[in-house]
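Quick one: the structure is below, questions incoming.
Excluded from the complex is one protein chain; the other protein chains are retained at their positions.
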Amino acid sequence: MKVEVGSTLWFLLRDRAAVISAAFLLAVALAAVFAPLLTPYAAQGMGDPDLGSKFTAPGIKHPFGTDGLGRDQVARLMFGARRSLSMGVLVVVAAMIIGTPLGLIAGYLGGWVDEALMRVTDVFLAFPPLLLAIAIAAALGASYVNAVAAIAVTWWPWYARLARAQTLSVRERAYIEAARGIGVRHRVIMRRHVLPNILTPIVVQGTLDVGTAILVAAGLSFIGLGTQAPYADWGVMISDGRLYFLSGRWWLSTFPGLAIFLTAMAFNFLGDGVRIAADPRLRRVL
Amino acid sequence: MALLSIENLTVEFNTPFGAVYAIRGIDFTLRKGEILGLVGETGCGKSVTGRSIIGLLDDNARITAGRILFEDVDLLRLSDAAMHEVRGNRIAMIFQDPATALNPLFTIGAQIMDVLRAHRPAKRGDLKTDAMSLFADVGLPDPAQMMHVYPHQLSGGQQQRAMIALSLAAEPDVIIADEPTTALDVTIQAQILDLLRVLQRERSISVILITHDLGIVAETCQQVVVLYAGRVAEKGAVEAIFAAPQHPYTRGLLAALPRPGSRGSDLQVIAGAVPSGLERIAGCAFAPRCEYVMEICRGQQPAFSDIKQAHQSACHLHETFADA
Partner (left out) sequence: MTALTFLLRRLGLSVFVFIGVLVLTFFVSRVIPGNPAALYAGARPRPEQVAAIKVKLGLDKPLPEQFLVYVRDLLDGDLGESYHSRRSINTDLSIFLPATLELVIAAVIIALILGIPVGVLAGAYPGSVFDYATRLAAVAGVSVPSFWLALIAQFVFFSTLGWLPLGGRVSRDISLFYPIAAQTGFYIIDAAISSNWRAFFDALHHLILPALVLSAYPLGITIRMTQASMLEVLSETYITSARAAGISQRVILFKLALKNAIMPALTVVGLSFAYSITGAFLVETIFSWPGVGKYVTEAVLNVDFPVIIAVTLVVTIVYILVNLFVDLLQALLDPRVRLG
């Protein structure tokens, strides 16, 4: 897949769902980055209790209400976005950093190296998603960083396979053959000539995957293997509110759940838009 | 007697780059019981013409003008349901690559029975007998076994015979054959063309044979329509046109035809390229490549002039000759 940036952008802008999604994600990202400036309850966002205003229902002072420790849920959500979004992005980036070079080397060298790598990815992909991540996170101990590491370790095979497939299609091109012909070393060819040519589709795929990564990370946090108190991400907030949910304190779990839902949906719509815009064969569908 | 008349048929495709003109107004007539060759290079609109007749254009295609009269009924004005009655029953189609035109997951027998069932509800036993007799008619060996055979188990020639059997199932009056032999070996080609001729003679089926190969036309057809860039360049009886081609494009095509005894260097090729479908063409579409091009050719589209009865050509040269 060769991505033409100009025409891709043009088709993307015609896709209303993708444009709205991008705007939404930008807003969420800004809210996360500038959270301390945007809320008067920054300290509560980072975990400080305010026991005087426990379980306040949504109102003017607290639009999304407060939790059992009296913390403003808007602030919690904005600070939670920092964790949830960063987990999603870090998982994908880490998985790409592990997977891309392996896939590149396998695709470039071929032979038994290639065969070995593909069989290793088979083994990783034989686990139902999340399950292996739970085991690894449990082995490493529950924490934000370990959760990211655990998911990334189960996720790299996808990028390894994509990088390998892209390398196979690039490897036979004339300039690579030429470089090999004049005796350029393999390592240099891989880094200078192959890598830049396979990077775009991998980065596109990675962008699409962030939504799913956020969902999985929220899942790990929900069962207690991710972000630890006093901090919270959206998965932890749903988990914290769960016990009160059916007894009238509906706002505790509802808003963080909506946040994950809408963010994941936005990544999906944006992803579909990018995929269609980047692939001329799919454009007719629009 | 005219069975099928195409009048001023014009088809456009919507694409991200704007409208592409696939057919720029063509006219021709198919008479009962004859084989008409529709010839031209890739992209000249011959397949689109076939698809327009049977009403199976892609979603992004639009018929912007013209009529398709079948027994004096305009097919373009028929409802979907009425057109559905025409397909298979009155007009059938066979395709270039039989390997992709047959469903890989159903037996040949199941596929032909589906067609039979669609057109005349009957008892299963009858359908089976009919199916087997159709297989025999198109020269497939062991019709009983054919009922249980999947497409991939047949050779290319046998697949095309099966496809022809399918198209015959509902006893249509017209078969549109879109490059039916292009994907086949030369010897098999001849057999399939023979089969089409036999069917035409014995069942008095009319055939529109879409091809890029003038050799096939010479062997198989009675009438020929030469298309260039979505327009008719020349049309008429095969003998007349092969004996005395009038349009410079037809002459070029005939000259490019390899003949027995000709060496490679003798092959003539027409210089230049076909105009893109995105262009509007004011004059003669062939003007940029024509060795006889005149001032008038670039500005005015040539009308048809009768050379003789049943032989017409769209070229300004004829008018010049007529004036002289």
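Lettered A and B in written order, each chain numbered from 1.
Everything below uses one rule, namely that contacts are C-beta pairs under 8 Å (C-beta built on N, C-alpha and C of every residue); 3 or more make two chains touch, one makes a residue touch a chain.
Values in this document were obtained by computation on a predicted structure and should not be read as measured data.
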Omitted chain - touching chains that are shown: A, B
Residue among B:M93, B:M146, B:V232 or B:A285 touching the omitted chain: B:M93
Residue, one of A:L37, A:I60 or A:A139, that touches the chain absent here: A:A139
Residue touching the undisplayed chain, where the options are A:A42, A:V113 or A:L130: A:L130
Positions on chain B contacted by the hidden chain, ascending: 54, 56, 59, 84-89, 92-95, 97, 100-107, 111, 114-115, 118-119, 150, 152-153, 163, 166-167, 169-170
Chain A residues that touch the omitted chain in the full complex: 119-120, 122-124, 126-132, 134-136, 138-140, 142, 211-212, 215, 218-219, 222-225, 235, 238-239, 242, 245-246, 250, 253-254, 256-257, 260-262, 264-265, 267-269, 272, 285
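Here is the rule we go by: only the chains that are shown with their structure count from here on.
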Chain A and chain B: spacing of chain centres that average the CA atoms, whole Å: 53
